[in-house]
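Step one of this worksheet: look at the structure below.
Yeah, one chain of the complex is gone here, protein chain that is, but the others are all in their spots.
Each chain carries a letter (A and B) given by its place in the written order, and its residues are counted from 1.
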Amino acid sequence: MPEISMRVNGTDRTVRVENRTLLVHALRDGLRLTGTHVGCDTSQCGACTIHVDGAPVKACSMLAVEADGAEVETIEGQAMSDGSLNTIQQAFQDHHGLQCGFCTPGMVMATAALLRENPKPGDAEIRHALKGNICRCTGYQGIVNAILAASGQPVPAAMDSEPAPVAAE
Amino acid sequence: MLDGGIGTATKRREDVRFLMGRGKYTDDHTPAGTCYAAFARSDMAHGRIVSIDAAAAEGMPGVLAVFTGADFADVGSNPAGWLINSRDGTPMYEPKRPVLAHGKVRHVGDAYAAVIAETREQAMDAVEALEVEIEPLDAVVDMAAALADGDNRVHDDLPGNQCFDWGWIEDNREATAAAIEAAPHVTTLELVNNRLVPNAIEPRCSIGEYDPGTGDYKLTTTSQNPHLTRLLISAFVLGIPENKLTVIGPDVGGGFGSKIYHYGEEALVLSAAKRLGRPVKWTATRSEAFLTDAHGRDHVTRIELACETDGTFIAFRTETMANVGAYLSNFSTATPTFLHGTLMAGNYTVPNVYVNVKAVFTNTAPVDAYRGAGRPEATYSLERVIDKCARELGIDPIAIRRKNFIQPDQYPYASAAGLEYDSGNYDALMDVLERRADLAGFEGRRAESERRGKLRGLGINSYIEACGIAPSNLVGQLGSRVGLYDAATVRVNATGNISVMVGAHSHGQGHETAFPQIVADMLGVDPATIEIVHGDTSKIPFGMGTYGSRSLAVCGSAVHRATEKVIVKARKIAAHMMSVSADDVDFADGQFSVPGTNKFVAWGDVALKAYIPHDFPLEEIEPGLEETAFYDPANFTYPSGAYACEVEVDPETGVVDVVSMVAADDFGNVVNPLIVTGQVQGGLAQGIGQALLEQTTYDADGQLLSASYMDYAMPRADDLPTLVVDHSSVTECTHNPLGVKGCGEAGAIGSPPTVVNAVIDALARGGHDVAHIDMPLTPVRVWTALQQA
Partner (left out) sequence: MYDFDFANPATLDEAVAALGRGDAQALAGGQTYLPALRQRLAAPDTIVSLKRVEGLSDIEATVDTLRIGAMATHARIARETADRFPALSRLAGNIGDMAVRSRGTLGGSLANNDPSACYPAMALATGATIHTNARDIAAEDFFRGMFETALDDGEIITAVTVPVAQAAHYEKFVQRASRFALVGVFAARYPDGARVAVTGASSGGVFRWTEAEERLSDRFEASALDGLTIAPDDMIEDLHATKPYRAHLVSVMTRRAVEHA
């Protein structure tokens, strides 16, 4: 079985895989980084979105052996160095951008890629950019709001029956 | 209002672990020594199993065991939870639902064997090495044909494939027929409530473990209700004693109904774990999810609305065929009956309602409750036929609804479909809707759309649902084989912080944040000191789980009751500490005091005292501070709402664009508005998906054509408009201690007819006389309807 080396979230890692092992399984089973999820088998749901050499990639649609020597970022490496949520993660919490949380790692990674390319995306641009990430829970409204907030833009006025969110306990 | 208590839009605490990739879903658990199961699934819809030769598969690398249906021939059947009787009094036909198919396969995806191997891929390799002979039989797919054909049988001893023929309320049958016969106007509509695949983004996954030293089993599984799963496995399927089986539903990635049910894969991994003495894991692929998760809806309906020429409703009559698939899933018989027929009076003072439902077996995946479960079918039929009626009579769609609304002074209101509504104010909801949706400005927006060549339409809908499922007494009379109460334990620890063990299961609903708000509000303590424990039968008292918009109304009420009991006991302790009678002690803002004196003790001191009872009068006060309550509601709750949607139709291509969606709902009191808004938005997306995108298609041979995301259109971010949600209009539930009604299913119930009504309106305003188009309103369907108009 081949052994591959990757720099994962800033740390050099090696893992033994089969040729047929998908990158997502190398991360989940090999490195126990289970934050990257598998939601489909046709490369469409986006729950496994990670970054490889700075670009968003569906980890279910890349062989682990293809990632030999690559720089890989996953959801586990996104928080701030003090362990607190980064700007995007915090915005998702602030704007209720997640419910069951299963698509969330992919959403956060897709958002990071989007904001790198387009620091102030509009509503339509955000929705276009999220085409490859399916969420069954939120109706995407909280996610779109979170991305607007994370990019320093105003969020559509809160529903007037609803007070502004307060800090989590 | 306590800061952070009931009514506060507290951000969700569970988000932190999910956002950091530290949620622990079932597939994230891999106990030491885990081996993997893969299933051999039928690629034909209907066939007789002639032989299965596992010899070659057993010799494949890594293979540990092979199971077939024969291994489970003598164990029990996965049952239907509700016994429905037909109109003639005969009980429904209930086939055995085995762990693995035995004798016959009955739908594409039906598992007839399983291989356990060291790795998942090895197990899948070995499945392909099974030598199997299955004699193909004609597939039963179309419901009408299934009922008509006595020879072609899903279950060999059931000619005609009819599970039951149910009438509701049977005694109203004649009167309703007579009322329709005599009515000055009758609107008739035939429609299909399209079959849906739930598609929680986390596929199902189960891990079975067995400890030969103790005989204890453990099942970690993607479940919305671990206790119900344990009960089904223990009492019906495998006979494992409940006290030897722990079922854990850890973080679960969405359910929408599909993870309520017990599935054969769960029994298989438990059995395999015992035989092998190792943990056995199975994780569904998305393809397996499409083929084997219980689907939703799939009704074919004819509805008649009889009314006066001024639009006053006289009668509603519904004839429905409901597909139950090849086997009866656990709630499948309740969904088209008591969650559907009982809602067929809607929000209206109609005097006559009759519903007939024929449930039909077909060679397709089982069909069961999916977000809304029966109530979306009721609302869709009713609100579509009302819209058609309004159009025929030339009455404004809002006016015809307002004309027939039950009025606020009529509660409690006994509906003609057999339920007693406790509270509501439908005109108030419509008022909110008219304002929030700026209905006055519609004509200007329509003219602007027209200038761009688009047909703009406005769809209106009002709905009522029965939630907080359910009063055991009532559902028992209706055929339920279980009670539907819930339970909670509030444990105050010695240092004053609190653990609350709840029977509801959170898989996106935010219980870990919302339930502490209730307890904090009652105790006057910081919600941050309260933790929720759920999803583990070894840690929580009992629970019937999360579905039917019941968690807050039923389990939240149990939390309330248990907290009340804690307060009673704490008051006794405080009284003892202050040497006064408990009757003299006030409790407010986390402090016990004696009015008129300077005596007080703080919450934390009472908690500590409960565990250091050096001077307790033990015959009067036990040590400890922990209480459990089981709460069984007195009635369903009745959330209601008014929805508006605007669409633009491209007349050249038939493309429908939802440009606005506004939901005004009455959920009673709201504990966490942030979470409630999110729940409604999610439901709206699923409803818009049903209306426009989601199409589950079996061909005549029973092959599922829409079996992946390549062909089953899930709503994506760019399919949806800004979703406006308003839950400011409140009438409290009169019978639960929180005054709450439940919000989880509303969006999925209210939105489909709203969207379809809007499209029909758009076409009509464009001069196209199209009475109805069946969901999903795909471009080709809308375009084809335009060609034929």
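Quick notes
Note that in this section a residue touches a chain if its C-beta (ideal position, glycine included) is under 8 Å from a C-beta of that chain, and two chains touch if they have at least 3 such contacts.
These figures come from a predicted structure and were not determined experimentally.
For the options B:711, B:732 or B:774, the residue in contact with the chain missing from this view is B:711.
Within the whole complex, the absent chain has one touching residue among A:31, A:79 or A:129, and that is A:129. Among B:422, B:666, B:719 or B:761, only B:719 touches the chain that is left out of the view. If you put the hidden chain back, the residue from A:39, A:56, A:105 or A:139 that touches it is A:56. Across the interface with the omitted chain, chain B contributes residues 121, 124-125, 128, 287, 652-654, 693, 695, 697, 705-706, 709-714, 719, 778-780, 783-784, 787.
Taking the whole complex into account, chain A touches the unshown chain at residues 2, 18-20, 22, 41-44, 46, 49, 52, 55-58, 60-63, 65-66, 110, 113-114, 129, 131-133.
As a convention for this text, only the chains that are shown with their structure count from here on.
Between chain A and chain B the centroid-to-centroid distance comes to 28 Å (mean Cα coordinates, whole Å).
Within the complex, the chain B residues that touch chain A are 3-4, 8-25, 27-28, 30, 121, 199-203, 251-254, 256, 283, 285-287, 507-510, 513, 516, 526-528, 673-675, 677-679, 681-686, 708-710, 714-718, 720, 722-728, 747.
Across the complex, chain A meets chain B through its residues 18, 20, 28-29, 33-42, 44-45, 47, 74-76, 78-79, 85, 89, 92-94, 96, 98-105, 108, 123-124, 126-128, 130-131, 133-144, 156, 159-169.
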